[in-house]
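Of the protein chains in this complex, one is absent; all others appear in place.
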Amino acid sequence: MKKIKVSIIGATGYSGKELIKILLKHPHVELRHLVSASYVGKNINEIFPDFLHQLDKELIELDIPMLARDSDLVFTALPHTVSMKIVPGLFTNKELKVIDISADFRLTNPSDYSDWYQTELSEESKALLQKAVYGLPELHIEEIKNALLVANPGCYPTSAILGVAPLLSNQLVSTEGIIVDAKSGTSGAGRKLSLGLHFTECNESFKAYKCVKHNHIPEIEQELSLVYYGNKQKGRKDSIKISFTPHLLPINRGILSTCYLRLKDSFDDKEIFKVYEEFYHEAPFVRIFTPPALPEIRFVTETNYCDIGFAVDDRTGIIKVISVIDNLTKGASGQAVQNMNIMFGLTQSDGLI
Amino acid sequence: MKKIKVSIIGATGYSGKELIKILLKHPHVELRHLVSASYVGKNINEIFPDFLHQLDKELIELDIPMLARDSDLVFTALPHTVSMKIVPGLFTNKELKVIDISADFRLTNPSDYSDWYQTELSEESKALLQKAVYGLPELHIEEIKNALLVANPGCYPTSAILGVAPLLSNQLVSTEGIIVDAKSGTSGAGRKLSLGLHFTECNESFKAYKCVKHNHIPEIEQELSLVYYGNKQKGRKDSIKISFTPHLLPINRGILSTCYLRLKDSFDDKEIFKVYEEFYHEAPFVRIFTPPALPEIRFVTETNYCDIGFAVDDRTGIIKVISVIDNLTKGASGQAVQNMNIMFGLTQSDGLI
Amino acid sequence: MKKIKVSIIGATGYSGKELIKILLKHPHVELRHLVSASYVGKNINEIFPDFLHQLDKELIELDIPMLARDSDLVFTALPHTVSMKIVPGLFTNKELKVIDISADFRLTNPSDYSDWYQTELSEESKALLQKAVYGLPELHIEEIKNALLVANPGCYPTSAILGVAPLLSNQLVSTEGIIVDAKSGTSGAGRKLSLGLHFTECNESFKAYKCVKHNHIPEIEQELSLVYYGNKQKGRKDSIKISFTPHLLPINRGILSTCYLRLKDSFDDKEIFKVYEEFYHEAPFVRIFTPPALPEIRFVTETNYCDIGFAVDDRTGIIKVISVIDNLTKGASGQAVQNMNIMFGLTQSDGLI
Partner (left out) sequence: MKKIKVSIIGATGYSGKELIKILLKHPHVELRHLVSASYVGKNINEIFPDFLHQLDKELIELDIPMLARDSDLVFTALPHTVSMKIVPGLFTNKELKVIDISADFRLTNPSDYSDWYQTELSEESKALLQKAVYGLPELHIEEIKNALLVANPGCYPTSAILGVAPLLSNQLVSTEGIIVDAKSGTSGAGRKLSLGLHFTECNESFKAYKCVKHNHIPEIEQELSLVYYGNKQKGRKDSIKISFTPHLLPINRGILSTCYLRLKDSFDDKEIFKVYEEFYHEAPFVRIFTPPALPEIRFVTETNYCDIGFAVDDRTGIIKVISVIDNLTKGASGQAVQNMNIMFGLTQSDGLI
């Protein structure tokens, strides 16, 4: 089998590093160019000694023609607002496929982007939105198969959407008052210098942050509305709104989202379990826990699984859903590779299990 | 000033240790007997070398007449269901005061105890419930002043009740759909052997547990109903019900509760802030954060403070309240000492700031 | 290629779990029986939900005839003194190969075992010592190729021996005054209940333990003497003695050993580096760092690498060697699989990179 030639733009952030780590073990991938604005000329080994004896490659400047010539697929692992400046240029070459790990192509409606990211999407990028597919395979696998540009989901949205989609899809819960209380490890904040991310500042502590305006909210609402109402054109007025609170956990990797929804009727654990199992029966990376067992972050660390458990609280009519992922794997680079596998006709789990 | 003679039953659990640590620095306390069923005959220094050069005292067996003779106050820092076997015996001596850190005397209605703790309260203990005062000074300071038996609140309840009481007391929020998503450090689980509390099992992880039936729920509901409806006799049917989910944080000490309530009307940050400041203007250990600042666990570690912050989410009509305490201080032993100070006419913060 | 049929005795400790995790991804292995004294009848998934959707197998009682019939190789991942009771029984079947992860077959001289483990080795096990090969591939690969019984090295010894062997083998350092100051994560202590391994007891702390009598010492001295003096018969009188101090790190996985040796002469970094590179030029899992770069535990976490760095201190004539491994991988189960690969004629790194 011919190997897929892959390059990475933004190879020295945590998502870039994780991509390399996964792709090195992938049986059908050949790693080509690694682009890094910050470390041009250095060997990837100097930045990440983890790769000693495994990968010997110099980090290069962005050179789109060369990337296009030498690659079948480019991963862009860049901060939001940076991606939109680079990704359109990659489409001058028709054959190239792109998986973008930033937020820039996730929101169907460009005004959501400007509302939540306080920046206007560039005109070229707005044009690309037509091509962009939201890369959550459990919801959009058919579109991903033929996509040229996949917008890889955010980490919090992956865990929240997978956690509650089956309940909404089956109309078992109210669309009102949905709460997602999410907790993430520190790698979710990236590798940029920040006092608040120093060990001494977040170890032995815990905090909520961006309490009402986290920019992952519109992405979650877009997808949940789609699941519930069934079409993209549904205006914002009728769409689902969630209360979302992110917190910072003193661990390296992992997200646990505790989701609270109001059941429309009374259901027992078996009925709910069946709903989840059916919704995900073709999804190789979703595992449903049988109550009262509940998932823990450690069960999914360094894997591409999303583990989901739930508990029905008869006293209050609330169902609690616990959804855990590794933010760097299923929440970023693992999911990106899963999308690559789908786009190139491979088995979804190649290189991931 | 004459010193208060204090003894501790259950001196070698985490609450017992913390009590000793605080009392050693208290200007008006003389530490008398330390009772420990597990370590009779050992010096407290052998169990906790932290106390070397500070305290040289042998752990003794339970001897109620001796305790009664030599003490003005006894702290019982025992597991629930153990306290109820020991505390009634302490009241054969009229002058003795008792602060019980277990759950056994917190619930006004004995049937709540049997429902949630799966054990019947002993008859002698039921009789004592009349005397018992729920020791949350911010709500019950007048009753505590004259109490002989104080039931020291649970750690989760302290953080949850203090976090939302001002909103309920002022009728600003609906009593429906209250959610408390709470996260606690490992010391909250005590010092009993348990595989799930081993470092390797909880480090670099995070999980929810006892998802719908945690026995701190009735205590929170009892106090919130009292705050809202204003009298203890209110039957369970009309009382407030909350959805409560505890989680285990990989840190030693601290609780953060994220509380979600539905605002009855639209309020701005200043109005809410004023409500909190007024509610707690005489409470030396509650600090209200000015939005958008939010409390973090590390701000209260090893202190008796409860720090509270909030955020109004106009999009959803939800107010989020973040309340943090140290589970061993304000959540247990610090609050117990605060209660002692009140019972003996001292300044609330003596030995605690 | 025909798969190797593998069974595990002691499947539910940390080494057993890690073995399963590695073997599930190994291209040439078929996992047969999982034996666990503690959890007979349970599915491995109930004990370790990490394996959900990956492995569906019931834990069974020890049944040697069945194991022998169905397996080409048995891993015994048992505590020391337990292995010696079980391993001899496995050799009633001549074709079976065994890799023992305990300490019971590591010491050539049975009196060392009784001196350091305070137990006499059983007669049957003494007889087996003749067959047993010390499974450190970097030193004994030829013997391992033909071994029926491999005694898999301890975690501390692996890191210490690999760290200093090149210096001793080349006679560059004195045999006097060798110091190994070693630090290990908590998984090294196993899964047995212990208060000292509770999160609250070891988090945010650090300690030395078993300060002069740790039972990994004889194993290190045996191998270092062999490296230096070149034959096993060398009596204890002339053998190398080391000062070894283990410490407990508040992390899950990983060992870092800081070794201090006295250089016989003055050498520069390049000379030393060359000595190490030559010594390990055929070892796929040893990586030498170029000064002043030094290895860190995180570079080897969840890998089978041993990373080694060094610094020559001209002021004192001391060379410091830093050697890091993952205690569960190169320090236990990864190395066991490396040994399996060698015993069955596979590439050393199959299933491990």
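Here the chain labels run A, B and C in written order, and each chain numbers its own residues starting at 1.
The rule is short, and it goes like this: contacts are C-beta pairs under 8 Å (C-beta built on N, C-alpha and C of every residue); 3 or more make two chains touch, one makes a residue touch a chain.
Predicted, not measured: the structure shown is a model, and the values here were computed from it.
Colleague: Which is it among A:His198, A:Lys264 or A:Arg315 that touches the chain not included here?
Modeller: Considering the complete complex, A:His198 is the one touching the chain left out.
Colleague: Which candidate, C:Pro49, C:Gly154 or C:Gly254, sits in contact with the chain we can't see?
Modeller: Final answer for the missing-chain contact: C:Gly254.
Colleague: Given that one chain is not shown, which residue among B:Arg32, B:His216, B:Arg262 or B:Arg287 touches it?
Modeller: That would be B:Arg287, which touches the missing chain.
Colleague: Against the chain that's been left off, what residues of chain A make contact? List them.
Modeller: These residues touch the chain not displayed: 14, 185-187, 191, 193-195, 197-204, 250-252.
Colleague: Considering the whole complex rather than only what is displayed, give the residues of chain B touching the chain that is not shown.
Modeller: So the residues of chain B touching the missing chain come out as 25, 49-50, 52-54, 204, 284, 287, 289, 293, 295-296, 298-299, 302-303, 305, 307, 353.
Colleague: Touching the absent chain: which residues on chain C qualify?
Modeller: 177, 179, 181, 183, 201, 203-209, 211-212, 241-243, 245, 247, 249-254, 256, 258, 260, 262, 292, 294-298, 301, 311-316, 318, 320, 322
Note that only the chains that are shown with their structure count from here on.
Colleague: Return the chain whose centre of C-alpha atoms lies at maximal distance from the corresponding centre of chain C.
Modeller: For chain C, the chain whose C-alpha mean is farthest off is B.
Colleague: Could you give the separation in Å between the centres of chain A and chain C, each centre being the mean of its C-alpha atoms?
Modeller: Centre separation, chain A to chain C: 38 Å.
Colleague: Suppose each chain is reduced to the average of its Cα coordinates; what separation in Å results between chain A and chain B?
Modeller: 40
Colleague: For chain C, give me the residues that contact two or more of the other chains.
Modeller: 204
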